[in-house]
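Only one structure is covered here, and it is reproduced in the block below.
One protein chain omitted, others in place.
Chain naming follows the written order as A, B and C, and within any one chain the residues start at number 1.
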């Protein structure tokens, strides 16, 4: 396990909720930010604030340098080949929209298919649906097994000569399932199909190597990896980015503008119009330093110790059913309680200071497939402890005491 | 003038650039953030961090409340009728792209015209050009006069029965010209034409009343009004927003998702997919409190005192020509120096600690119209002083001493 | 009594376990479908009324204890009530679950007072309100769909 001193980097964990010290188990929704990330942004705003790209003056030059350093840190972190392959966006949602629009519009043909999976987050469903409506493509959905694993054979069978793109999540936010992304990429690339991976739930939990994966696009959000809100990344292969048309347009992404015609800059600038989220980009860079110092392997081990313990303890509770028991999982446990609606469970846990997520987790089709209206989800991060798992278990017993 | 103590809210002004205390005159590019805004965001990240919308637990409920309070503050600040008319976006650039795509695609017909002006920022040119290419519309450009004012008669004559939308800037970032937006809105609305105003340079400098203006859309960026990076606002009339299709899609903007079909939520949620820029939204709310306490009238008076003084002092310099002398201006002065390239001027000013902007100011067509490759631009804000104007004047003399 | 026990009163738990008037009513004169996509609450409300009075009322669907017991007690309370009074009751109920109300109003709500605790749980207000919003919708101009998100 990680040194519990790590919690000192996260003062919000001392928050008192309903008379109890916060037990934060909603890390899938958003993660807390270490002090050093917060301090880095504060320092920028307080002493270094300026815009990027354009200033001849020192302050602006430094701001530009900080942002470009952050781009390099992201590059190194996900092992991309070129820093130009790192595009700063608002978050995973925007990243997927960008690909659906820019790659989709120009490289997918009418009649082609887009293959997703039954376990996707709305962010990896709806943009493709919209694309299909606009461009006459068809959305194909690969099924999952009852244990929450992807039905890999069915998924492979879903790829045919009409498949234009496959999009799948690295880790399911609703079930915790970790997909066999390497095998999936190998298969799809061998079939000559473009691949987008929704990495929202993978970053800061498992190592990602986009070159080894050989995926075409990889999307993630800083706020889910202990970084700031308002910033995320789209990784795209340079050979694709450089032929893709711009998504949004405006300043800083152009080469020459006349009223008749505009020529666009090369990537990444082509995809980053307007003033970027400067402080947030710098914060993301600091987040990566923080994560690298702790070591992703150590985080993985810590989180999986919690996951294993939670699995054992939760299964001892009568009337509790875990939803999603894939062999490969991240530290996310979804469950339901007999005769108790998840919403009531969430409210009672809150009165005990325990923050979990209840609902459909932006995965309505998955809930339908699993025939539950909603689940209760506890998700763990580097700062959670075994004692917090015990508190969750006690909280669930309290729920049953009240409601049954 | 404002109390000079206000500078204490902006520690970056104490930054030493090349041995000189920073003279920051690039407020048009981005503004500095008062300590209380920085502190508000730090507090959120340190003690209140959680996601919005979905949590049953207290922390998430509070985060949601803070964001919705910020929405109400924006509503009050620009005097919108409904809080649902305030959509949080990345910035002005994204706001205009959203309208071009969502309103443009569905409400502009082939053969219609979009009227802009010769003084627009690229962010208010290129998205319309792209729209015209995609949908077979024509971009019309109203000319400006040599003094940098809009040729209002020509602009009015540019509106005809084919005009689908007019888009113009409230204040020109390159020249400082303040457009007669009320008269323009009155005229366009009387002709039944939709109006978008690019308010990037107006916010925090002049009062904006979107109901009085009766414009359909108003776009601005927080970072240009002493707020955080990564956040901005699109104001849209509710009657339009509610019939506009979504722009980006994903979580939190949907009603029901199935693999076959998705129905979308009502505004503003429909236009805010994914996890929002939570800390930045809260920071924007605090910015508005800060501005309201100082009073926009006081800011206006302070900035115009600086503008008038700068005008007098700069005109005394031989070989200096001010570009843009509209009667109504914000505190922005663009100028060129005989036989000295703006870029060289910018570098020498930087060695004196004076940060100005040199270049085309993301307004290449305007530079072409004015027959200058670039200008030197000094722009003033609430924290600038008369002494700083004097330093600018001394800096310019130094440039001439070196270069001529 | 803990905070959560204050919310989950015995009466609420009883109506959750044994919801009254929990069935489809066919034929009916008015109906509406109320749903809360975020948490999956999903109910239909059916009403049979003459010009002035609610003659019969039922509901069916699925949801949390708060939404289900709210539906159950609503149907119990409204049966036989003049439409006007039903709508007034709805107003008072919606007011009570979101803010402090006057003792007289509270009294008028009768046993619905057990939902008073909801106002301390802002995330749950929409659960309590859902079936009442559906009622409003059913009796209003348009009979159709409603949502408390």
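Simple rule for what comes next: a contact is a pair of C-beta atoms (placed from the backbone, for glycine too) under 8 Å apart; a residue touches a chain by one contact, two chains touch by 3 or more.
These numbers come from a predicted model, not from an experiment.
Touch, as defined at the top, links the missing chain to these shown chains in the whole complex: A, B.
Only one of the listed residues, A:255, A:338 or A:387, touches the absent chain: A:255.
Checked against the full complex, the one of B:9, B:51, B:248 or B:364 touching the unshown chain is B:364.
Only one of the listed residues, B:39, B:68, B:344 or B:390, touches the absent chain: B:344.
Where chain B meets the omitted chain, the residues involved are 18, 340-344, 347-348, 351-352, 358-360, 364, 367, 373-374, 398, 402-403. Seen across the whole complex, the unshown chain contacts chain A at 53-57, 61, 65, 254-256, 265.
Here is the rule we use: only the chains that are shown with their structure count from here on.
Contact counts per chain pair peak at A-B.
Chain C has its Cα centroid 38 Å from the Cα centroid of chain A. Distance between chain B and chain C, defined via averaged C-alpha coordinates, is recorded as 47 Å. With centres set at the average Cα position, the gap from chain A to chain B is 31 Å.
In chain C, 37-38, 123-124 are the positions where the chain touches two or more neighbouring chains simultaneously. Annotation for chain B: residues touching 2 or more other chains are 54-57, 254, 256.
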